[in-house]
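First the structure, in the form of structure tokens, and then the observations on it.
Missing here is one protein chain; the remaining ones are kept as they sit in the complex.
Just so it is clear, A, B and C label the chains in written order, and each chain counts residues from 1 on its own.
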Amino acid sequence: MNSFGRIFRVSVFGESHGVAVGVTIDGCPAGIPVSQQDFNTDLERRKAGAKGTTPRKEEDAPEIISGVFNDHTTGSPITILFRNSNTISKDYEALRKTPRPGHADFVLDKKHKGFNDYRGGGHSSGRLTIALVAAGVIAKKAIGNIDIKAVLIEAGGNSNIEEAIEQAVQQQDSIGGIIECKANNIQIGLGEPFFDSIESTISHLAFAIPAIKGIEFGSGFTATKMTGSQHNDSFIDEQGTTDSNNAGGINGGISNGNELVFRLAVKPTSSTPQKQQTWNTETESVESFSVKGRHDLCIALRVPVVAEAITAIALTDLLLIEKTRN
Amino acid sequence: MNSFGRIFRVSVFGESHGVAVGVTIDGCPAGIPVSQQDFNTDLERRKAGAKGTTPRKEEDAPEIISGVFNDHTTGSPITILFRNSNTISKDYEALRKTPRPGHADFVLDKKHKGFNDYRGGGHSSGRLTIALVAAGVIAKKAIGNIDIKAVLIEAGGNSNIEEAIEQAVQQQDSIGGIIECKANNIQIGLGEPFFDSIESTISHLAFAIPAIKGIEFGSGFTATKMTGSQHNDSFIDEQGTTDSNNAGGINGGISNGNELVFRLAVKPTSSTPQKQQTWNTETESVESFSVKGRHDLCIALRVPVVAEAITAIALTDLLLIEKTRN
Amino acid sequence: MNSFGRIFRVSVFGESHGVAVGVTIDGCPAGIPVSQQDFNTDLERRKAGAKGTTPRKEEDAPEIISGVFNDHTTGSPITILFRNSNTISKDYEALRKTPRPGHADFVLDKKHKGFNDYRGGGHSSGRLTIALVAAGVIAKKAIGNIDIKAVLIEAGGNSNIEEAIEQAVQQQDSIGGIIECKANNIQIGLGEPFFDSIESTISHLAFAIPAIKGIEFGSGFTATKMTGSQHNDSFIDEQGTTDSNNAGGINGGISNGNELVFRLAVKPTSSTPQKQQTWNTETESVESFSVKGRHDLCIALRVPVVAEAITAIALTDLLLIEKTRN
Partner (left out) sequence: MNSFGRIFRVSVFGESHGVAVGVTIDGCPAGIPVSQQDFNTDLERRKAGAKGTTPRKEEDAPEIISGVFNDHTTGSPITILFRNSNTISKDYEALRKTPRPGHADFVLDKKHKGFNDYRGGGHSSGRLTIALVAAGVIAKKAIGNIDIKAVLIEAGGNSNIEEAIEQAVQQQDSIGGIIECKANNIQIGLGEPFFDSIESTISHLAFAIPAIKGIEFGSGFTATKMTGSQHNDSFIDEQGTTDSNNAGGINGGISNGNELVFRLAVKPTSSTPQKQQTWNTETESVESFSVKGRHDLCIALRVPVVAEAITAIALTDLLLIEKTRN
């Protein structure tokens, strides 16, 4: 459903071409300084405009509806709205009978019996990640000195991101990428196995980001080719420092104080300028078509700040739960 | 924490060397035929004994405590116990001051201030997966004709599993592997984005399985090297059949009726016969040590049935939630 | 926290004198007709204006932000805002050091360390019940032909409501009352014991309404003075019709098909025009004071529509859960 978190609980709502999208954050402690400017940097990082991203530029100004008073959180739910503007809905009308490959058009139509807001992906649009980013801004403040940094380390299979984007623009076809996210200064003991390990919590949130196809922690899939003696990270001091970090900072689902590391696989944007084929439910035949509208050639460029946001959200919730252990 | 699921809710309890481990399943519809023999096949598949797995063999007979009457589910919580026997706890006494690399010993001691049951990994032991398998048996019955099959497709980087195991035994070092899980006959429309997509739900459960380091759906990490026109699966009929399946049967977090496909990365067993190093909190220095006790050289051999179980659990919960949509 | 419901999940946010108050409804099936006018009747019933209620009249026009498209629910979260206007915040400034008796001022200040929005009760204001009423409007549509009706049956201990209000106005002191709520056409089998019985679910929601001090189902507290043979309702036909209804339509926490009946005790409004005493944290002494601002002399007059709303919300959630049983 549309909420996540046991204590620091994030709920999203809204559709791409509706009135607004938004987020409500429940369970945030009172007294955290929050002002409208605090959102600028992360919203800017998520915004369109760089080569390879969509020319749709929205103001993206956060409208704080509740939960902040005198520039501090109040302890009550924080709701933030982002009005939609600059939407060209008629682009999507024609697509109703030709569900776009790779998109949720087909399944949403079936699931909601045709009542879903199909314009621009509706509630399943990447537009919704702005809600995650906003919640991430609050979460980053709530987790104190934990430092989170995500970067795009590979695009289209190429670790030279600029070159990859250049090539995608030239061949007018979308590409994917790999995001690496690292977090430091995490206290030992965060994570609530059996079911709410750090990995379970982060991966649950990660797969809410559109276009994510995989996640791996520490050595990840490479671990499957290693032996135990190669893979194990030896503890070398009382604080639990390890001489390697194949575990990605997690043992048994719980933070061990070393650097948290995970990577996300981002598929190529489903909306590619290339000609594609799909079933036309009116003509009842497979037809060629081209996606119109404004789209990203490499959506992965905009994912790092979202990856940081979901990491901050996950760690904040686990941090608050850990307080109940003492 | 120790429960998962919104309607079909699975809770686990117990420690490896305590009285028993067990599982409670809440929200299971009444009238599903269940007998003690139904558990045999899957419990047998999970059991120790094959080359590369631990010689610890337990009876693993399920004791049905509640929720089953006249060989059918009653609609009330189903609790199943597995008594522990054949445990040699003194193996673990010596390890308290030398936390095993790759294990949760160190973090559990910190998190629970030394009060955790440290014997055999306690509540974080792989022993707990028997609870998942038992819940999976019920779930497989609840999901009707959905067919789930997981196999170990690679061990130690080798797709010839037998050869890989043989080599691990010879070099007396543990190895990892990759599990592939496929499910067919899934109706269109399962999955509850924004947060409870099929991928979020399955990955959340998957990372509860000890030793899992990564998960990918459909094309997964390979997708990051493809273009949109290569990756998109074209719809070719009214039922949503696609000509390829890079999506792994999922669009926008919702089942599209094609085969569900995901893969799990299993790290090499942390307990390897090889000599290792760790911090000794008594001598306050790094020391060499060897793990004693009975352990698997390739724990991945036992994971497929667990992967099926968590898939069945996830799909059952999503199936029941989907019923509320109509 | 600020959400309730397992499937049909209602979340509230906002403060009395902030930008707006609002509600998000998750898990509502798609295809339910909803228009802005649908809210008029119930919002009007809740509104101020009758003798004994506060002269603060707000527009109370619902702003539907999401989840409704082409006048039908989409299956995605429905968010509805109610802008605050006509607020006179300076009334409340002076009260910060003199916490009002019967109000949450004192405890909120302690709980949130002075960061709460204290104006007009902030997030704990009766203003928030507008969110419940809005969710109730949706719920009433979702539950089909279940018919819910709540009325004020007693005010200030008097079953002649008009007379009681008249007297309260004359003596310029606030009074309480008793609400009786009845629901018909409920199918047999709603309710999810052990913990989520109909009574547990309704009472949980009922005590979210400010000023509620008690709840009783069917014969309620009178049952304590009856014998079993007097109290038991005999079944008289195959449909479970009973010859009396001391159970209030509920057996073992589950609807039995007879009329659901419960009553709510509403205390007198805490803000009374009468002179009162409280601790002044500045002068550090007990002082007399009078509440200024606009307040209801009999808040109970406005509670029936809220009681209906929480009943509709509770029954909708239980109805959707019941669908997972089949």
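Throughout what follows, contacts are C-beta pairs under 8 Å (C-beta built on N, C-alpha and C of every residue); 3 or more make two chains touch, one makes a residue touch a chain.
Keep in mind the model is a prediction, meaning the values are calculated, not measured.
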Who touches the missing chain here, C:Asp26, C:Asp42, C:Asp117 or C:Glu216?
-> C:Glu216
Tell me which residue among C:Asp26, C:Asp60, C:Glu154 or C:Glu308 touches the hidden chain in the full complex.
-> C:Glu154
Residues from subunit A at the interface with the omitted partner, ascending = 6-7, 27, 29-30, 75, 320-321, 323-326
If the missing chain were put back, which residues of subunit B would it touch?
-> 1-3, 9, 11-15, 18-22, 24, 26-27, 30-31, 63-67, 69-70, 72-79, 81, 111-113, 115-117, 122-123
Logged for subunit C, residues touching the omitted partner chain are 1-4, 6, 12, 99, 101-104, 106-108, 110-112, 121, 123-124, 128, 154-157, 168, 171, 173-178, 188-189, 191-197, 199-201, 203-208, 210, 212-221, 223-238, 240, 242-243, 246-248, 251-256, 265-272, 274-279, 281, 284, 286, 300, 321-322, 325
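Please note the rule applied: only the chains that are shown with their structure count from here on.
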Pick the chain whose C-alpha centre of mass, unweighted, sits closest to the average of all protein C-alpha coordinates shown.
-> A
Determine, using the mean of C-alpha atoms as each chain's centre, which chain is farthest from subunit C.
-> B
Whole-Å gap separating subunit A and subunit C, where each centre is the average of the chain's CA atoms = 37
Sequence positions of subunit B contacting 2 or more other chains = 6, 321, 325
